[in-house]
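A single protein chain has been omitted from the complex, and every remaining protein chain is retained in its original position.
Each chain gets a letter, A and B, in the order it is written, and its residues are counted from 1.
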Amino acid sequence: MTGLKHLLAASTALAFCAGPALAERGADGELKIIYWQAPSTMNPFLSGGTKEVEAASMVIEPLARYSNTGEIIPALAAEIPTLENGGISEDLKSITWKLKTDVLWSDGTPFTAADAIFTWQYCTNPEGGCAQGAYFDGVANMEALDPHTLKITFTEAKPFPYTALVGSESPIIQAAQFAECTGSRAPECTEQNFNPIGTGPFRVVEFRANDVITLEANPNYRDPAKPAFATVTFKGGGDAESAARSVLQTGEFDYAWNLQISPEVLNEMEAAGQGKVVVAFATSVERILVNFTNPDPALGPDERSVWKEDGSNAHPILSDIRVRKALSRAIDPVILTEIGYGKTGRPTCNVLPGPDIYVSTANEACKTQDLEEAKALLDEAGWVPGPDGVRVKDGKRLSFLYQTSTNAVRQEFQAIIKEWWSEIGVETELRNISASVFFGGDPNSPDTFQKFYADIEMYTNNFSGVDPEAYMAQWTCEKAPRPATQWQGENINRFCSAEYDALAAEFSRTAGLEARAEIAKKMNDILMQEYVIIPLIHRGGTSAHANSLGGVLINDWDSELWNIADWHRVK
Amino acid sequence: MLRYAARRLLISIPTLLAISFIVFALLDLAPSDPTANLPLTIPPEVREKIRLSLGLGEPFIIRYFKWLEQFLINEPLAVLEQMTGLTIGDSENRLRVLSWATRSPVTDLIVERLPQTLWVVGMSYVVAVVIAVPLGVISAYRQYSLFDQIGTFISMLGFSIPTFFTGLLLIVIFSVWLGWLPSIYDTTHVVEDWDSFWFQVKQMAMPTMVLALANASQISRFMRASMLDNLTQDYVRTARAKGVRERTVVLLHVLRNSLIPVVTVIALGVPTIFGGAIVTEQIFRVNGIGALLITGIESNDIPLVQTLTFIFAILIVVFNLIADLLYGVLDPRIRYD
Partner (left out) sequence: MTDATASAPVAAAPAHRSLWADVWRQFRAHRGAMIGAGVFGFILLAVIFGPMLWTIDPGETNLRARNQPMSWAHPFGTDNVGRDMLAQVLAGGRVSLAVGITAMAVSMLIGAAIGVLAGYFRRLDGPLMRLTELFLALPILPLLLVAILLFRDTLRANFGPEAGVFLLIVLIIGITSWMQTARIVRGEVQTLKEREFVLAAQSIGTKEGRVITRHILPNVLSPIMVSATIGIAAAIITESTLSFLGLGFPPDFPTWGRLLFDGKDFMTRSPGRVIWPGLFISLTVLSVNFIGDGLRDAMDPRIRGR
């Protein structure tokens, strides 16, 4: 048990020092992290998965990142540019970043604005297939005013300019190392992609794809006292339960990530007393989506679940708001949270659950289930109970196909919600689809969430960073998936409202946080009060760390390892 | 026999090509997608660009022949270069089979993972055979004895309880309650002295036992059944009547004849060693070939899955041939000409 040995060695070493206050680089020995989904590369531009982004965040850094409270803090930048300090131009068309001047890459060469510019060119190369390309949308040019001043110009006014090179999904890579790896050559640079040279607290010693990463403290890290750990072992693979067990019960590891497990099981493990479960909330919401178009299998491929401007293909049952509202009123998100998430989730009535300034308080009624009201709504809509308890109207049964991805908690939710709906006379057929197909977006598959060949579907979505503009723009008419767009598009519901589209357009022109928040709340309230989406749970990022690991501030706005330089061993 | 083997190997070339084509078509038809595991925050246009950069824009047949060229010509050359240090032709621009998820050569991934798979899965197979053959022989020889009944019971448990359950049970007992064995396999561990060897034994113990139980139960059932069939044959009676020692009768005559179906079972199992044990590798995080295959399938990493499956197919063909040749050795009446 080398892990245990190191742990013991580290704690005895600590016993002789005066605790973590006496900071010295590498004094705390080995840090063992377990991610049950293993990173497949260290280059987040080639794979946009959360696991790759987080692993890479130990090595490469952006200009600025989000703290655990969702606040933008400088990383490689000396300060955050604002309108007040002149960093953002009056016309909102450019932003000027002052970079820290004393930063060295882990190979000892100085970090300059040229690296940032190279990163932009690298990711926007049309042949590179860069996974983080959206961060550079609207960037017209980047130029170095001097080696440590970077000016980014946008094609049009950008009310929220902290996108390019901000956050762990958009870090800066070294120009010298990746110079030969642009465009179609990007994937061939295995050595560079596995061992990027960075400015972060650690550097890669050995990278085994989808298995284990060994890292050591970066000798050129800008804070000479950090990081406290000399090495990091970053193991991957397996499932969430056993990852949690290795931290909370057997103590083999110090930190385990993304533990979506039944709350009973997690609580039982935590009770063993080896470690703590930590939760942070950002923008993830588990939601039920209602299909506004007709998914009847008898329709042809150009009709089924395709939105038509004249409204001819509306959903025969769900286009009635009373039915949608009844479905929502029959659900109790409080009980769902208790069963599926425990303290790692909380009931929500908004599709936009954060940051706080954007959160609407107009929809709280959804938290209390009211079966009688739901029944009354259906009665009013003309649906009367049939002989077997399922409501009927004009010879049609009130029956829905409810699909989601395969996942233990989702299947439990399906069972419970089916039960609630049957109490108000709604029949539900359940279907679960393998996540790799459901989220796969293959235009030939009938089972993708975009195609929505069902009446109801459930999954989680969120947005990265703190600005909801792109997220709220998802429900505009033009973004409905359809055959012409190869079924791509984010308006999965096929919801279409002129009022909503107008608000989305206004949002993209408005500057000033308060004014933006006002619009965002309005948009959220439309979606909620039209019952386009039935939000269920505001999901938190859930991790566990050993009691002996100090300095962990779990963060769902950015990489959970955002402050790993401050992590240390406690007695 | 040699001519027969040579002919079989020749026939297997078109077979393998057919297999590779069918597998490629299957993977291509399957509705999963390499961008499925990315967060939903990545917009559709970017996803489309990623797909194009993976070469998915080209027609199916062209991608198949590209893979074939990369696998049959470029990969062997690359391996040869690595081994000899020579440069053959334009090795800079020769495209190797790159995994879509890791963007690194597939053969490197396989080579990296082979050691732990061979150690754990291979060892479990050896243990299984070593346990199963004597168990089957004794069970059959003493049919319906207490030994046989207990053996039957345990082997039934062995194949009716799935490994996802036995693995977890062992972890709860030996890692959580007793704290004797590590629940997570350390693939970077290097054996250099007694202590590190002992650690290697400890970390291999649970995955090996889980797999050995499952394999031994199957093999011992076939062994027992086959022994029972042969013990009542006339030649056994004749041999006993001639006064041949009981040991010789059982171990030489009966065992040899009974091994024929068992050899098939064992030979068919050998390629699966290479295939790894998907579930067990996941539970103990051995991260060998099995885990590689399942992550490849989940992320629809076609080059990776295709290459692994093809190597797997080669092994199957070879070991089927070996089994056939062994039939001839075990039973001289079977002739292949």
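Convention: contacts are C-beta pairs under 8 Å (C-beta built on N, C-alpha and C of every residue); 3 or more make two chains touch, one makes a residue touch a chain.
It should be emphasised that the depicted structure is a prediction, and the values quoted were computed from it without experimental measurement.
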Residue touching the undisplayed chain, where the options are B:56, B:114 or B:172: B:172
From A:317, A:351, A:435 or A:523, residue that would touch the chain that is not displayed: A:435
For subunit B, the residues touching the chain missing from this view: 11-12, 15, 18-19, 22-23, 26-27, 29-32, 144, 152-153, 156-157, 159-162, 164-165, 168-169, 172, 218, 221-222, 225-226, 228-229, 232-234, 257, 260-261, 263-265, 268, 271, 293-294, 297, 305, 309, 312-313, 316-317, 320, 323, 327, 331, 333-334
Footprint left on subunit A by the chain that the document does not show: 241, 261-262, 264-265, 268, 297, 335, 339, 405-406, 408, 411-412, 414-416, 418-419, 429-435, 437-438, 444-447
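The working rule: only the chains that are shown with their structure count from here on.
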Chain centre separation (subunit A, subunit B; CA means) in Å: 37
Of all residues in subunit B, those that touch subunit A in their complex: 31-33, 35-54, 95, 98-99, 101-105, 108-109, 112-113, 168, 171, 175-176, 179, 182-184, 186-189, 199, 202, 282-285, 287, 291-292, 295, 297-300
Complex contacts: residues of subunit A adjacent to subunit B: 1-3, 34, 38, 40-41, 43, 46-50, 126-134, 184, 186-188, 190, 193-194, 206, 208-212, 214, 233, 235-239, 242, 245-246, 249-250, 252-253, 434-442, 444-445, 447-448, 459, 461-464, 470, 485-486, 488-490
